[in-house]
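Shown here: the complex without one of its protein chains, the others still in place.
== chain A ==
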């Protein structure tokens, strides 16, 4: 079984991002970048399937600037067998990314696509579902448990009221939630090994997909600030403030 894992290079989750002074976009120059945390979980799950002998090959793919090579080297250090970078300097909407990934799936013919449920930069939560729809495949979104069955994958999904289990015919797309696994700590020998693994770089144009979309971001702003709070000394003062000042109890 072949597993394809799309990964995205994003601003590290510990970094607070702010708008540029002209409000045209966010200012991410010189910020620490990492693999999207949800994609790390997808990568970890794919590698576990490989180690369990269920998957025979794990391929990581990223669509982004040249620096996304770093993200793919991380994927290789996790244990991916090879990686593919489709280079573009443009910031593309999920509708376009899903078009490109569908073309990659056409070339690679994986049995399973495992990917993060959302990127923590644009918070869209769209790409996995869009990819599944374009391919005419089933989808298991927000997975917290995954089990391979006979010609199908059984996915436990985190939903608003609790959890729900669905069985998907293979091939399928699964998007990962936080509790699917805890990604491993990558050891130095694996980082060294990753440097020798194949990483193919091609321009995104080579896929021949239309990169236009109907959506664009026109400006960004800080969210409205809350007024500064106060420290209360004890429960009595807290109750008094909630009742008489805030009037919420």
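The rule is short, and it goes like this: a contact is a pair of C-beta atoms (placed from the backbone, for glycine too) under 8 Å apart; a residue touches a chain by one contact, two chains touch by 3 or more; residues count from 1.
Throughout what follows, contacts and distances are computed from a predicted model.
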Chain left out of the displayed complex - its UniProt protein name, from "Thiazole synthase", "ATP-binding cassette domain-containing protein", "ABC transporter permease" or "Electron transfer flavoprotein subunit alpha": "Electron transfer flavoprotein subunit alpha"
Contact partner of the left-out chain, one of A:54, A:95 or A:186: A:95
Chain not shown, touching residues in chain A: 11, 13, 16-19, 26, 38, 93-95, 98, 117-118, 120-134, 136-142, 144, 154, 157-169, 172, 177-179, 213-223, 226-227, 229-232, 234-236, 238-239, 241-243, 246, 248-249
